[in-house]
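Here the structure comes first, spelled out in structure tokens, and everything after it is commentary.
As you look at this complex, bear in mind that one protein chain is not there, while each of the others sits in place.
In order of appearance the chains are A and B, and numbering begins at 1 in each one.
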Amino acid sequence: MKLTLKIWRQKNADTKGKMVDYPIDGIDGDMSFLEMLDILNEDLINKGEEPVAFDHDCREGICGMCSLHINGEPHGPDKGITTCQLHMRMFKDGDTIFIEPFRANAFPVIKDLVVDRSSFDRIQHAGGFISVNTSGNTIDANAIPINKHDADEAFEAATCIGCGACVASCKNSSAMLFVAAKVSQFALLPQGKVEATERVLNMVKQMDEEGFGNCTNTGACEVECPKGISLEYIARMNREYLAASLKG
Amino acid sequence: MALDSKIPKGPLADKWTNYKNNINLVNPANKRNIDVIVVGTGLAGGSAAATLAELGYNVKAFCFQDSPRRAHSIAAQGGINAAKNYQGDGDSTYRLFYDTVKGGDYRSREANVYRLAEVSANIIDQCVAQGVPFAREYGGYLDNRSFGGVLVSRTFYAAGQTGQQLLLGAYSAMNRQIGRGKITMYNRHEMLDVVVVGGKARGIIARNLVTGEVERHSAHAVVLGTGGYGNVFFLSTNAMGSNVTAAWKAHKRGAFFANPCYTQIHPTCIPVSGEHQSKLTLMSESLRNDGRIWVPKNMDDVLAIREGKLKPTDIPAENRDYYLERRYPAFGNLVPRDVASRAAKERCDAGYGVNRTGEAVFLDFASAIERYGKERAHIRGFDENDPKIVKKFGQEVIKEKYGNLFQMYEKIVDQNPYETPMMIYPAVHYTMGGLWVDYNLMTTVPGLYCIGEANFSDHGANRLGASALMQGLADGYFVLPYTIGDYLSQDIRTGKIPTDTPEFDEAEKNVKDSLEHLINNNGAHSVDHFHKKLGKIMWNKCGMARNAQGLKEAIVEIAALREEFWKDVRVPGVLNEYNEELAKAMRVADYLELGELFAKDALEREESAGGHFREEFQTEEGEALRRPEFQYVAAWEYKGTPKDAVLHKEELEFENIEVKERSYK
Partner (left out) sequence: MGGIFNSSVGRKFAMALSAFFLMIFLVQHFAINLLSVFSADTFNEASHFMGTFWVVQYIFQPILIFGVIFHFVMGMVLEIRNKNARSIGYVKYNGNANSTWMSRNMIYTGAVILLFLGLHFYDFWLPEINTKFIQGDMSGTLASGEYRYYEELQHKFVDVWRVALYCLSFVFLSLHLLHGFSSAFQSVGANNKYTKGLRGFGKAYAIVIPLGFIFIALYHHFN
């Protein structure tokens, strides 16, 4: 396959960036998208040019590090996957592919396609935990039976990989799906209910301070989420938040 | 220097309790004056950082990823073992201990493994309290599955994402301490050296991967939880960034490196598709609970399948060779990983590989789909003899159990594994070797600790499935926080460790010299070029089967490649900026040294055990031949170059387990 790549190049956080065209040839459908970029980078290095910086690590769709906005969608045109799981068979010979970083003021660009998502970490610091000592001296794991339905729902919320596709896809750059997933995971479990009120208030407060936009329920996040996390969790967080506001 | 493993006296079952009762403690007021550096934020590092901070120490935690949540523990799929015996199927601390030692081919330290088994049950309690959503049964109680190499169901899991859920649990515990200001988190930082002052580890040199700045950080103790070195093979199931650098730098500063040749080659990975391949993807071992592994019996069928003339489903049962069931009737498809991997290699080497490259075998779910389908049809009151209904229900059950894995497979291979068997092949997955540590998890450098996969660990020559998560969390939550206190109790009057000392100067200069050399080298080839070459040497000569001649060649070839690397590598960009190529170059430089030691260790170990298989040492049936004279841990001391490394032996004594032939027949 022969392709034209249009890639965002930006030296660092302080400089302006621009889109640059790169033709590439000899791409096979069985390659992953990132392997295609590896080939481009190998070429660039051999030509004495600077390779394109992009985040990636596990390359099996679980670490949440990869973060490309491909042809107008986070993680590209395929659904239910991360960029590293996107394969070139989704494209055809002669295609032009736009590759941009995830865009949001809360995700400033570090270089080229690499962005800083530490705002997500800070939201978690504000309450993404259950306050229990790690001594292991707690009750037996089976002491509190948990309804399978709740446990499964908590698990589904917990599958969030923190990649930020929800923010990137949202026209408002809202982080609601990410925050809602964490709030819901704990709110659904008896262990997490104890501090549910404070948790949701603190996490939403931090989310707002980070400069994410407001949710307008477009549902883009749910569609683009590589783990398919449902909007239901956002509704749950809205409920939790309103109840918490009335209480606290 | 004689190795002192510092194993406490007394009966096996009481060692840990007695030890805890007799160690020195640090009082809470003094803990506030003590700093600890934790490098790596996976299950081991993350849980250790959280626990140490909770105890009151000032923790500085480092990870090269953009968030501690992304450490590669996150990719562990199958589960975590714990001797809870919730199933009532005969499990116990002793049995977990026994299985682990046997699974490790009698090459692990009894006392450490027993302690691991002992604290395993606590891990589950702890994680549930933290909100880790383990799989549950309809009654609301925790569910278990079974894993290779054992006869009980003791594995707790969260679908195919157990590692992720456990890591997020540890990450949440860290978040709590970061929020309290007890952990200072350094994301996108890579440790590039250990600083030893007065014979004790007192700090690290780290590079900020965003700005490129080289920084000094001091502490009273340094903990490495930096994972394994499987990427020395270039292709492995490890993350792209996983590296040996921290452990290797520690080795060069005096920490002995133990058993580097013990590598776990995992039997169920997606086969390599071509030269462009950048990494390999694991399919959880739990699939072997329900999948049957086979290749065709007849060569004609093999060729027809490769050419696409026959589909695997066209081959009748009598023409299939379910080789694991044939060779190991007792354990069948659930033999340990090393055994399953070698058996696949044996079939493919004999020419029965089923894909274009001849390096793949089938993992078939058709029988499981039929079995589960009948069961569900029966429960729901449908006709269990209607193949359509059975298939529908069967696929439904399989989807519930392995949905995410099947989806992952389909995305990568572009084949539907519900309809046609998966193709799998072994791939490098885990390294049992690592820094040598004593019972306290301290390396041979005082004050330098090593936990999780990075140490030579509790797994001996082969790790059983679902034991890595157990070990990482046991070390971080429950072992290190005690043992390190004993050491730090001497440091209550030390005060802050200054960073403006000659030792820091020297270490920093060392790091900067390497960085500058690489960036100014302006050679002809990229870092990956060398890494791939190294990987090929490792895979071909230090891979699933090794022999003396190949290993000797490997030693020479790796040394030559290393020399070429330093002469001819090209690293674009500049020092003080985000520069991934430079970070990669530093990692590959260390792999090029480790690789040589790896081969040397493999050459020296003239036996076959677990993840180390020497062709010269096998039984008549082709099984691994262990030799009693090698019942030791090979701990290597750095002496300038890998080939000059000096071997120290820690003899392994088995007082509570009878060393037997390891049979899974």
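In this text, a contact is a pair of C-beta atoms (placed from the backbone, for glycine too) under 8 Å apart; a residue touches a chain by one contact, two chains touch by 3 or more.
Just so it is clear, the structure is predicted and the values come from calculations on it, not from any experiment.
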- prompt: Where does the absent chain touch, in terms of which shown chains it meets?
  reply: A
Statement: In the whole complex, of A:124, A:169 or A:185, the residue touching the missing chain would be A:169
- line: Among the options A:106, A:161 or A:196, the absent chain makes contact with A:106
Message: Which parts of chain A face the unshown chain closely enough to count as touching?
response: 6, 8, 19, 69, 71-73, 77, 98, 100, 103-106, 169, 171-174, 176, 204-205, 207-208, 211-220, 223-224, 231-232, 234-242, 245-246
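To be clear about the criterion, only the chains that are shown with their structure count from here on.
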Task: Using the touch definition up top, name the residues of chain B that touch chain A in the complex.
output: 47, 50-51, 54, 65-70, 72, 74-75, 84, 86, 119, 122-142, 158-159, 161, 164-165, 168, 171-173, 175-176, 178-179, 185, 187, 210, 237, 239-241, 273-274, 276-279, 281-282, 407-408, 411-412, 414, 477-478, 526, 528-529, 570, 572-573, 577-578, 580-581
Field: Footprint of chain B on chain A - complex, ascending
entry: 11-12, 28, 30-32, 34-35, 38-39, 41-42, 44-46, 48-51, 53, 55-65, 78, 80-81, 85, 87, 89, 110-111, 114, 116-118, 120-121, 124-142, 145-148, 151-152, 154-155, 158-159, 161-162, 185-186, 189, 191-192
